[in-house]
Each structure stands twice: as C-alpha cells, then as structure tokens.
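Here's a structure for you.
Left out: one protein chain. Kept in place: all the others.
Chain IDs A, B and C follow the sequence of writing; residue 1 opens each chain.
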Amino acid sequence: MNAIVKTGLSAAAVSALLLSGLPATAETIFLSTQARPIEEAEAMRNEVLGQYDGEVDYIPQEDGPFLNRILAEAEAGKVSVGLLGALHGNFPVLASADALEPIDDVLSGLGDRKLIGTFVELGKLGTGKQHYVPWMQASYVMAANRQALQYLPEGADVMALTYDQLAQWAANVSAATGERKLGFPAGRKGLMHRFFQGYLYPSFTDSVVTEYRSDKAVAMWASFKEMWKHVNPRSTSYDFMQEPLMADEVWIAFDHTARLMDAFNRRPDDFIAFPAPAGPEGRGFMPVVAGLAIPANAPDRAAAVKLIDYMTRPETQIETLKAIGFFPAVEMDLPDDLPRGVQIAGAAVSAQAASADANPSLLPVGLGDKGREFNKVFLDTFQLIVIRGADIDKTLDRQAGNLRKLMEETGAPCWAPDEPSSGACPVK
Amino acid sequence: MITERTLPYWLLAPSLIFLLLLFAYPFADAFFIAFRAEGQWTLENFRTMIEDINFGLSFWNTLLLVLIVVPLQLAIALTMAMMLTKIRAGRDLVLYVWTIPLGISDLAAGVVWLALLSERGYINTILSSLGILDGPALWLSYETPVALFIAVVLAETWRATAIVMVILVAGVQLIPKEYNEAAEIFGASAWKRFTKVTLPLLKPSLQTALILRTLLAFEVFAVVVALGGRDLPVLMGEAFLWQFDYRDNGVASAYAVLTLVISIAFTVLYLRVLRVKEEAQ
Amino acid sequence: MSGIYVEQVRKVFGNFEALKSVSLDVQPEEFTVLLGPSGCGKTTLLRIIAGLETETSGTLKIGDRQVNGVPPRGRNIAMVFQNYAVFPHLTIFENIAFGLRMKKMLNSEIEPRVKKAAGMMHIEHLLERYSGQLSGGQRQRVAVARALAMEPEVLLMDEPLSNLDALLRLEMRAELKGLLAQSRTTTIYVTHDQVEAMSLADRIAVMHGGHIIQYDRPIEVYQNPANEFCGGFIGNPPMNFLETNRENGHCKVAGARLPAPRAGSERVTLGIRPEDVVVTDQTAPEHLTGQVTVVEPLGPHNLLTLSVDQQLFRVTTAADSPIRSGQEVHLALAPGRLRWFDSENGQALH
Partner (left out) sequence: MADITPDSLKDERSFLDRILPRWNVWQWLFVTVCVILCLWVLLPIYLLVLSAFSPRDAVFAWPKAFLPTDISTDTIAFFFGVRGVLSAFLNSVLVAALTMIISIGLGAPAGYALARFRFRGKDSFRLMIVMTRAFPIAILALPLTVTFIKLGLYDTVFGVALVHSALALPFAVLISSSLFMGIPFELEEAAWTMGCTRAQAFWRVVMPIATPGLAAAAIFAFVISWNEVFAATILTLQQPTLTAFLLTTLSESPLYFRFAGGFFLVVPALIFIFAVRKYLFSMWGIANR
C-alpha cells in the first residue's frame, strides 16, 4: 500500500527538481507602480527602455502587491528587485521599514542635469537622507468634450474657471441633455482623495490638515454636495476618466494627466484640457511626483545607478513624456514635435502652474505607512457627506478626530499649503 | 509498520501534512496578527473594524448576498440535475454547456457582466430596442442600490451555480434507479417521488454542496468589485482594502477571522440541519 | 490436492458473535457445502478461510500449512463471488488470465490454460468480449472459469448460483457437479438452497446461529438430522414434528402408541418426513388419525396438509389418490424412518 504513498511523494519531489523556476538572467528587475495599463507598459519597454544598453525587465505592479513584495523581500533578506519606480506617496511605507537604500551619492553623480529643487527636497521624505531621485512629474487637470463648451455660463473663461462656474456649467449641461455629464474618479482605484487634498481644500480653506473642520470647510462641503447633484452617479466606479470621456458618458472630468492622455491622443479634436477651477482661497493644485529608488541590499547597485542615470537623461525624459504622458522632473524646455495629446495636457498644466491665483500644495511627507489611512479620512468624509447625505458638522467632527489621532501617531509636520508646524500638524 | 488498522492513516498522512505545511503556518500567523497590535494582545483591530463606516454595510451585504444567492443556486442546480436525468439525446452536450461556468474565473465573469449591465451595455440595448427604456439607464450605482444588488446576484448565480450542479448530479447518480421505480409503483406522483425519495437520499450531496458553496460565497469579491466598485462593500472587499490599501494587516486579519467564524457557524448549522444518520447512508 | 482444517474458529463483529468456536475438516478433493439460513455465519467462515476476514481466535490449516494471518494471495485458493466480480475493464480472456499473470506465468503457458478453462465453461466464443456485454449466466461462467484456470489447492464458492434464474440454476448445477468431480479440487461451497446442497455436496455442514450443527453425507443429514432445525431446514416439504408425551415406555399422540426412545426428557418430539407416511384406512395402535384440510396436486404427487392433534402435518400421496379435503384418515409411519427429538433442546435421540 505504501506504493501509493511513495508515488504521491515522488511526484512532488520530481517536479520540485524539474521546475524550481527558471534562473533569472543578469537583468535588472525594474519594478514600478507607474505605467501599469498594458499599452503604457509596452511603451515603457519598447520606446523608453528600448535604447538602454543593458538588460532590464520592466514589471508594472499594483501598489498593494508592489509594497507587499518589497517588504517581504526585505524581511526575508533576499532581494531580487534592482530598481523601484513609484509615486511620492508609496515611498514613506518603504522608508519606515528601512527597505530603501540611501542614494545621496547617486544624486550628486547626476550633476550634468538640473533636477527640480522642490522635488529633490521631497525625495528626502522629511529626513536627512535622499530616499528617491525625482523621475517624472504630472498634475491633475480638467478635461472637457467640445460639445460641452456651448453650455458654459456667461463670461466664464474655461482656462480660469471658479468652482461656482463649474457647478453652474454642469447644471446647464444636465438641464440641456437630461444626463449628468460631470465626472470624478471616485472608484476603488480612482485618485479622488488627491482632488480633496490638493484641489478642493486648498482652494476653499488654504489648508489640508489644520483647517480640516473649519467653517470654510463646512461651506466647501455644502457647495460640493450641491454640485454633486449634476455629477454622473457612476463616478463612484470610475478609475480612469478617459474611458467615460470616450464613451460620452461624461463631458467634463477631473483626473491625472496620464489618465486622460488616451482620450487626448485618440480624439485630439473632440477634447480640450484646462486648469482646475479656483475657490475663495485661490486655485489649489498639487503636483504628482514619481521617483526612482534602490531597495536596501539590492542585487546589483551599480546597474541600478546606471539605470537611474539613463532614466533622468533629457532625451529619455522626452521619450517618457511621449510614451506615458508624464512630464520631465528635469528643468528643460519641451520640443515642439510632441504628440497632440501631450501638447494639449502640457498647455493646461503650465497654465495651471502659471495662473495668477495659483495656490500650489505639496505632497504629504512623514506619514510613514499611514499614508493610505490619511487618504481614507478624506474619502470617508466624502462618502458620508456626499453619497450617504450625513450631517456635515457631525461627520467633520468625527473624521477630524481620526485625522488628529493619525497626525499624533505619525508626528507628521504640516506641509504646504498649511503653515509649517514644529511638532505634529495640529487639527483645529 | 503499515497494518490493516493504521493503513487509512498512512493514506491520509500525505494530504494532511501538505495542508498543514501550506496552510497552518500562514493561517496561524494571520490569526495571530488579528489579535495583536503594538506587541500585545488586544481586540484593537476588531474595534477599528467595527467602527469603520463600511463595516455594517459590508456585513449585511455579504450576509444578504449569501442568503439569497446560495439557495437560488441550489434551486437552479437541483432543477438542472433533475432535468439531466430525464434527457437522453445530447445529455453529454447539455451537461457540458451547464458546467462551462466552472471554467470561468471570477475575473472574466466580472468583465462579462459589466459589459452586460453597464448603462451602455447589452441588456440596456435590448430593453431600449423593446421600447422599455428610451436611452442608456444606470443600474450599477449607489443611487440604485437594489438594481446593483440584483446585478451582483445575477452575476454570482451565473458564475457559481455549476459547482453545485456537478455535486448534485453526482449525488443523483448514486441513488439506485429501483427506489424511484418502486415509489412509482406505489402510485407516488412525480412531485411526491421527488420530495419523498430523491431529496432525502440526496441529503449527503446537498450537505456537501451547501457547505462548499457557502464557504466560497462568503469570499465573494472579484465580481462585486467589478460591478459595484465602492458602492457595494463586502467583507472580503474590505479585508482586501485594509490589507493592500490601508496597509493594516491587523484589521484585514480581523475581517478574515470574522468571515471564518461566520463560515464555521453556517457549516455547523448545515451539519446539524442536514444530519445524515449513519445507517441511512 | 490438500484438505482444509478449521479448529475452534471464532469471529466477533463488535458485540455480535458471528461464529461461535466452529471446527471443520474437509478432506482433500472433497466437495463440502456450508448450508444454512442467511446470517448463520456460513459466508463469514468462507471469507475467513479465504483470508478476506481475520478470525478472532482459532487455527486454520490448508493441507499441512497453518495459514492464520496469511493474506489471500498466500493461501493458494481461488474464489467465486456471489456477484461474480468480473473485472469490467478487462476482456474475458484477460479476466481468466488475471490470476496466471500474477503468478508471472509466460504467455505460452497462459494461453492454453485460459482456453481449457473457457472450454470447460463453454465460453470460448466470449473471450474477446467485456463483462458489460455479457448476461448474468455468462458472467457467472467467467467467474468459475477464472477460478478453475488458477488450478488452486482449494476452491471457495460464495452462493454462485443465487443470482441466476431457476432454469439456468438447474442447468449450471448439473454442469458444476460434472466439472468439479472431474477436476477433483477441494472445494467449499456456500448456499442457502438445500436442494443445491443435496445435489452437489460430498458432505454438508448445516450451520445455524454461528454453529455447525451437523457435518455429514447428504443422505445422512437428510435421514438422520442432528436436531429439529436440521430436519426442518432440509427437505421440501419439510419434516413434520409432533409434540408427544411419554407414558411408561410408550409415546401417545393423535391416537397412536409408539415405542418411546430410551433417552431424552419427559416430553419428546416425533419427526417424520411427508414421503415416509402412508395413508391407509385400517386402524392400528401405531397409526395416527388426522383430518385432511388441503389437497395440492403437484404433478408427480399430491401434497396433503392435515391437522393432526391440532398440529400441522403434511403427507405426499400418489397423484391419482382419491383422498379429498375434509376426510378423516389414518396414517401409517414407515417404521425405520421415525426420528425422536428432545423437546427442550431439539437434539436427536436414539
């Protein structure tokens, strides 16, 4: 009878020997949370990394598995990933788990190009060491179908809208077409929390944390809830606004430039891009910064450094812009043979940055692995007030409590547009 | 030495050890995390879980989903199983068609039903061509929770009825034909024969099908996310968010432990309600 | 060929004692039948001899080898199962050759042996078929051929004919008798059909409640049953039994005075087979009187059912006998055929 037991085990043993996984060649594994959609990933591999004189395997990963993998490799002490590419928000989790290699030396090695100062500073994550080298940047802008322009309220300049005009515009559209054509990316993978942190709050309260439950905030939520009456209810499942735009479900949308690029490239004559609207405290907007970092005790540090140098070269920055719609993190002037989509988005981003009432805010720093819970506070507030129609004051009180607990736990200092604070950023 | 008495244990050993190695350690680790925070034993994670704004909704949604989908699937699967015994020509083909969903991953099922039910989807096309609708109508949004719930029930029923049917088809086969014929001779109507002969004898299969399907139903996730996004929170969806989005595997494990406890409760319930006496095997 | 020696074998299933210390010795080449009602332990005994069941206690020998604990394959036996157990995934040829292949015999040896066994059972034309395509009778023949092909020391058969229809059973019985006599293999045959036992057995072991009551030649068991059960179980219609009470050396029942047996307690039972009773009209002290209740013309003879001393009593008479139901008759008992049993334990008395 033990013949059966033997065969069962031997089958497992044989396959263990046979298929213990193909040995990884000497290529650098470039793990990234950016350019995940299939066309963009292919563009990264062929156009951007095509000319790199070295073996690189570009693997896009969702944030969850990305962080899970690096933390697991760090904990197990066997690191296979060569280079990391991610948004500013992903790095604090890795930094607080000491999974990142300090790369101040790499930064000094890139002397021949001018990396944008504020982004280099961001790369320190509020500590003395350089955790990531700025890789590329983007921002959030608004996009609109040309058919919607006819419903613009009197005297409204689309390139310098206010939130009230946006609300009025949306109302006109739904009155005219009977459908609610304003859209926001409030789906599971949407970037709605950035809209509140970088756009709505700074525009209405000139703050993100301290004024979280001030009266201005109450007025803000009230007006936003009013506007939401003209927003397409499917917004709570929109992740990439380019899709509903191309499906004509939505005519006016807010999203990350890279998540609108497909629409601009595919139908450049149907869509326009324009800066985010302004509120009483100015035109709040926030940059999206992506960086390159080397995992602690990475297999081949030299190769990683070589790849960082390659990625931050001006010509590669331009290829990246063309391929995935992210703008250079290096101070350079853009050539004019760029694809139509990039030109459309680029104009809106620079108009937004150069606007008179510009009120730029930075990305949160020092939140450690609580970054996502920080976003959850804003999303929960939105869910309760706008979707479930809860009382604004009570909700803000409760959520302010969570925010305060979060700030004390992480001890994160305030960041623009809040006034700098010595200890943890206070929540009034 | 392998003797007559110990032989069964030798045969079970390989699969038992395999499961222990692969499941026991991570399971203990995850279970352990649920009850610890900052280094000491606490129910902190459970408290955060319960206080979360989505907890109540996700709990009731999951429970309701299970209580509707599982019985519905059982009914459909039972009808299919019974019909299969009657079909002669093309029986293999019909069985093949009905077991196709077994091969469909919930990823693909989510995509398919999204295409069907989205406001510019196929069902709306049919409805508007029939004149019921005059344009694209919205089913999958928080404003129409009932429609969204029905959409998820439809998708889940489509995806996971096959597993129940296969178990029941096997169960029906194991019942010797003579019992049914005997009952027929005693003048039992088709319905009577079904309730008095087939169903009681099908109890063991019903029990297995119910337990298995309920366990999997509590882990429903991919289809709900594909159709409902954030609008229909479910336990596993929240666990996934806490694990991967909010990076707090303590609360994630708490959700998992809760799911486990409910699943065990349902299993015990089935074992008691559908108790199959040894002799009546 | 070797005999089979069973000494005080007991078998307990949980708290049910299936076999209560049974002993049996089967001579080489002898055809022994284990006969008894279902649940009397006959199949359990057979399975213990085959090694499919392990005995709780007792010793078991095949030839001069003790085989306790030896697995079936080591006992050089062959067995025919009640449901034939013909392998559905093998052709009939392979079924019959199965045992020989396990003995690692060469094809050149296997081929003739299979053909010979198939010939004996008249199934040469079925060798390439599968059991699914065969009738019950054919499958049964394959099972027997398969066992014979192995030319075992001992052949065990578990009610092989019980699943066949009456006519086929009769035919198979005759064939089996001829075959087994010819092959002269020591055989143990289990059945609940006493006709089969009488026709096939060299010796019959009548079993009841886990005991072997009697182990003797068929005619012995038929004519001198060891107890009431044996008498009643064998013979169709069964032996008649009449309660009698003893009076100074004689037993009186239904008007008859008969010489009482020497041994036994106060009350004794008289046993007589229906064919050993003659209906007469003379009266005599040793004649019984009874009232005929039913007359059944069965073709070769008539079966009379009478009420004697308010007890059921059957007599066979010639097919053309004039006796009608309701008639009062006198019954003469064939002298040598009278048997006495102790009313308490049913044991035979001499």
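Everything that follows uses one rule, which is that contacts are C-beta pairs under 8 Å (C-beta built on N, C-alpha and C of every residue); 3 or more make two chains touch, one makes a residue touch a chain.
Predicted model only: the values in this text are computed from it and were never measured.
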* Structure fact -> For the full complex, contacts between the hidden chain and the displayed ones involve A, B, C
* To do: Based on the whole complex, identify which of B:174, B:199 or B:273 touches the chain you can't see.
  => B:174
* Structure fact -> It is residues of chain C that touch the chain not shown, namely 50-52, 71-73, 77-79, 81, 83, 85, 87-89, 98-99, 102-103, 132, 146, 150, 156
* Asked: Going by the touch rule given at the top, which residues of chain A touch the chain that is not shown?
  -> 1-5, 7-8, 11-12, 15-16, 19-22, 24, 29, 31, 36-39, 41-42, 45, 57, 59-62, 65, 68-69, 71-73, 75-76, 78, 80-81, 189, 239-240, 242-243, 246-248, 262
* At which residues does chain B meet the chain that is not included here? -> 5, 7-9, 11-12, 14-16, 18-19, 22-23, 25-27, 29-30, 76, 79-80, 83, 86-87, 92-108, 111-116, 120-122, 124-125, 128-129, 136, 158, 166-167, 169-171, 173-177, 208, 211-212, 215-216, 218-219, 221-222, 236, 239-240, 243, 249, 252-253, 255-256, 259-260, 263-264, 267, 271
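Quick note on the criterion: only the chains that are shown with their structure count from here on.
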* To do: Would you mind pulling out the distance in Å between where the CA atoms of chain A average out and where those of chain C do?
  => 91
* Asked: On chain A, where are the residues touching two or more other chains?
  -> none
* Asked: For chain A, which residues count as touching chain B in their complex?
  -> 1-2, 4-5, 8-9, 62-65, 67-68, 93, 186-188, 233-234, 236-237, 247, 249, 369, 372-373, 376, 380, 383-384, 387
* Asked: How about chain B: which of its residues touch chain A in the complex?
  -> 2, 7, 10-11, 13-14, 53, 119-120, 136, 138, 140-143, 225, 228-231, 240-241, 243-248
